[in-house]
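Note that one protein chain of the assembly has been removed; the remaining protein chains are unaltered in position.
Note that the chains are named A, B and C in the order they appear, and that numbering of residues resets to 1 at the start of each chain.
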Amino acid sequence: MIVVMHRGATQEEISHVCEHIVELGFKAHPIYGTERVVIGVIGDDHAKTEAMATLGIQPGVERVTPILKPYKRVGAEMKKERTVVNVGNAAFGAGKFAVIAGPCSVESEEQLLSTAQKVKEAGARVLRGGAFKPRTSPYAFQGLAEEGLKILAFARNETGLPFATEVVTNRDVELVARYADMLQIGARNMTNYSLLREAGATGKPVLLKRGMSATLEELLLAAEYIADEGNEQIVLCERGIRTFEPFTRNTLDLSAVPAIHMLSHLPIIVDPSHATGRSELVRSMALAAIAAEADGLIVEVHPAPEQALSDGAQSILPEAFAQLMEEGRRYLAVSGRTL
Amino acid sequence: MIVVMHRGATQEEISHVCEHIVELGFKAHPIYGTERVVIGVIGDDHAKTEAMATLGIQPGVERVTPILKPYKRVGAEMKKERTVVNVGNAAFGAGKFAVIAGPCSVESEEQLLSTAQKVKEAGARVLRGGAFKPRTSPYAFQGLAEEGLKILAFARNETGLPFATEVVTNRDVELVARYADMLQIGARNMTNYSLLREAGATGKPVLLKRGMSATLEELLLAAEYIADEGNEQIVLCERGIRTFEPFTRNTLDLSAVPAIHMLSHLPIIVDPSHATGRSELVRSMALAAIAAEADGLIVEVHPAPEQALSDGAQSILPEAFAQLMEEGRRYLAVSGRTL
Amino acid sequence: MIVVMHRGATQEEISHVCEHIVELGFKAHPIYGTERVVIGVIGDDHAKTEAMATLGIQPGVERVTPILKPYKRVGAEMKKERTVVNVGNAAFGAGKFAVIAGPCSVESEEQLLSTAQKVKEAGARVLRGGAFKPRTSPYAFQGLAEEGLKILAFARNETGLPFATEVVTNRDVELVARYADMLQIGARNMTNYSLLREAGATGKPVLLKRGMSATLEELLLAAEYIADEGNEQIVLCERGIRTFEPFTRNTLDLSAVPAIHMLSHLPIIVDPSHATGRSELVRSMALAAIAAEADGLIVEVHPAPEQALSDGAQSILPEAFAQLMEEGRRYLAVSGRTL
Partner (left out) sequence: MIVVMHRGATQEEISHVCEHIVELGFKAHPIYGTERVVIGVIGDDHAKTEAMATLGIQPGVERVTPILKPYKRVGAEMKKERTVVNVGNAAFGAGKFAVIAGPCSVESEEQLLSTAQKVKEAGARVLRGGAFKPRTSPYAFQGLAEEGLKILAFARNETGLPFATEVVTNRDVELVARYADMLQIGARNMTNYSLLREAGATGKPVLLKRGMSATLEELLLAAEYIADEGNEQIVLCERGIRTFEPFTRNTLDLSAVPAIHMLSHLPIIVDPSHATGRSELVRSMALAAIAAEADGLIVEVHPAPEQALSDGAQSILPEAFAQLMEEGRRYLAVSGRTL
């Protein structure tokens, strides 16, 4: 940690800060520049989170700059080999690529089963489907709840596909974990820390979506809550961030993929459906994600988007999905990967 | 609702959309323009939330434009008189102005009580203090939990000030509601809909903070979840939104105050501490909020910000708070209001 | 255009708006809904730009919604075949793909020539290099000016590569056009409309970069200024937009590629160097752009990024560029394209 003093900071203020640093259990190392003084703080950086705030407001201090990343368990510095997350026979990470597909919401046995069979044929390895839907409006369809979980389990039985489904409240963690193969934490709940902890504690693989305005560092800190429960089976998901551009529902930040690969050992997949909110853009963003070396995709597929109870505008037909997978295979082959 | 057809939409597509509209229970009213067709959808707009999504992807449709606001109970259109929220002898809304003040976190009985006494003397009507802290890092101080609630209750006893405190998980709603006079839902939980519902169901006044990247419409829809539980004792809070500007922790969107007054009957207060993240900016943003006719303020005050366990950089000293209140009184007087 | 009246708008207000619409030369078509009235405005939408503003503030009007896109010449609706832009033997658009490469700034004959030879060998078809640099700080290197243009012309002579270079002020349009094969308008000047017009009037192909906070519609309207000068040889460039994420210099909005392909007949290329600001991310964003079917790339290459006078952190070495082009070829082949 580096403490930058104001230009006119007095020797007394400098000494006071140095003493405060020592009181906090660190060593202080001042550097006298031509125009101002900066003070290096030496010691275990991970103990410094709290210290930073209090140092920053000592008299004479202009600002404090952290040196270490604030996350530990999920950081690339702490663990060199890349984590592989397994869900059924799907594997995400370290060169392994898999696709999660299915409708936004589970609407009926028939809708889900037919979709599941088709996405499986096309090459998807995990089924998705929402039983609990966090909706911006209290008047929008909120999902079939446990009935939806049962339908998902039925489809798993019929097709052999494991499934990922969202859990939106602590109240349902135990219930959802009883049925699901992978727990999804949605963008709206990325900073619902108690939910992160409880989902992590189930020991099930967790699909953690980036919050709408979360920085990559905040996404990794959210993952750290899960990892802190002893669960590193975490798949991160880039699903678009909120910007000023109105044409797309969100703005896909595809550079998050190589960035997360630099910063963390966790796999990261891409959700082109929520990122764009437009079915016409799903194909090209999915292919781009493959070329960017994402560890997987999660795609909304619906047999009749016109009648979908949620997110119809961004769902693609099973036929379009099959074609996307066909093209995806060819792009994956360029980097020596397979579906 | 207005359906805009593509320039080249065929008569068949237009008829198909009109039929779909009728099937959904509405009347269709096409207008043939010089270059394209738009179709008015007539009927109860509040039933249209779901319909919109499915209409938007019919063949030939370019886009669908809603006409009505998606919220009902909290909207200015539905209830003409302004809501007043009462917490102890504090009143927010309809010309009533009150200030909530106190430390970010409850740290000790001594810290809290001394702060409570000083903010009361200066004119605050409600005490604030966090017992459960949602922190970006799992390694940061997370609050004293029930111990903190007890300290808050003790300070209430000693000073007569009611208190507002944050609840961060459904697990604690009942516990927090047992102690607190007002439940705070933080920015990170604005889209934690089950928490909103449970907090609303307690019947206690709710202080609802705007999410970091929430639009005003989304803030009002979050409030709608609380109101849908039969609880309209809701105080909205503008606490800064996330933008590209790094100088301040967030960007205070002060125009939210008059905007909410146009759109809703609920009171809205301003949090200059979180909005700026810098104690030097708290005073001027607090005074600006008064001039913008906010219905109150929530201000972080700490007897020794240098030693605060959280948010020290944005806390002001009790003396600075007293001076701010003094100036605030004079600005309030201009619009005929009092503390 | 659709005029939405307030819920309580009086019949008099409705009539007044209808009359105003007729005065403006359009036909008014009111629809009486269950809760409010909307009025369709029929006539030549492109004459409505000005009308919109004045209709929007008539008494009783809540808001006005445009139906038509505000651009004409560059819109996909107006011209069905895709535009191909030719610069030397490079072609951009309609399935043609080409790469522009070179240093951020022209620094010396030796630096430029050696880079030019290497990027040509690797497959680039156009050389880039800044002679006039728009820099945020007046104290940063501002380019070699005409001396830089001469060096670019010399490199063209030696290698046969045409070159693109930025023009930052009307004062230099004529000078730059005398030397360059393609004029670049940078992100900072996207809304410098007189520069757009003058650059367009030279008849040279124009490379138009998206402004840091420009919507796609604004980018197309900026292109419309150039096209309005009778010049449709325009290549749009996505180079990242400004968001809250600090890890990358900007956020690459790759969905702009398929979006522009929907909205316009103009080609669009991607600049992974400025979009990310980090040389480690250039490769994967370049490959992703190819998979998203961008019509080309513009990449910063420098023989010694450590010593570059500008943007060293985002420049890649000629060897890394050659390898990128090799991989790019294989991704292009998937969609049947070549370098």
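Going forward, a residue touches a chain if its C-beta (ideal position, glycine included) is under 8 Å from a C-beta of that chain, and two chains touch if they have at least 3 such contacts.
Just so we're clear, the structure is a prediction, and the values are computed from it rather than from any experiment.
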Absent-chain contact - pick from B:A180, B:V257, B:I298 or B:A313: B:V257
Full-complex contact with the absent chain, from B:N86, B:T215, B:Q307 or B:Q323: B:T215
Touching residues on subunit C - with respect to the absent chain: 46, 49-50, 53-54, 56-58, 70-72, 134-141, 168-171, 188-189, 191-195, 212-213, 218, 221, 224-225, 228, 242, 279, 305-313
Residues belonging to subunit B that touch the chain removed from view: 213, 215-217, 241, 243-248, 251-255, 257-259, 262, 275-276, 280-281, 284-285, 287-293, 327, 330-331, 334
On subunit A, residues whose C-beta touches the chain left out of the figure: 2, 4, 7, 29, 31-36, 38, 40, 42-45, 65, 67-68, 77, 242-244, 246
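As a convention for this text, only the chains that are shown with their structure count from here on.
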Same-site or different-site touching of subunit A by its copy subunit C, using the half cut: same
Chain whose mean Cα position lies farthest from subunit C: B
For subunit B placed onto subunit C, the superposition rotation in degrees, Cα atoms, nearest 5: 180
Chain centre separation (subunit A, subunit B; CA means) in Å: 26
Subunit B-subunit C separation of Cα centroids, rounded to whole Å: 38
Where subunit C touches two or more other chains at once, by residue number: 243-244, 246
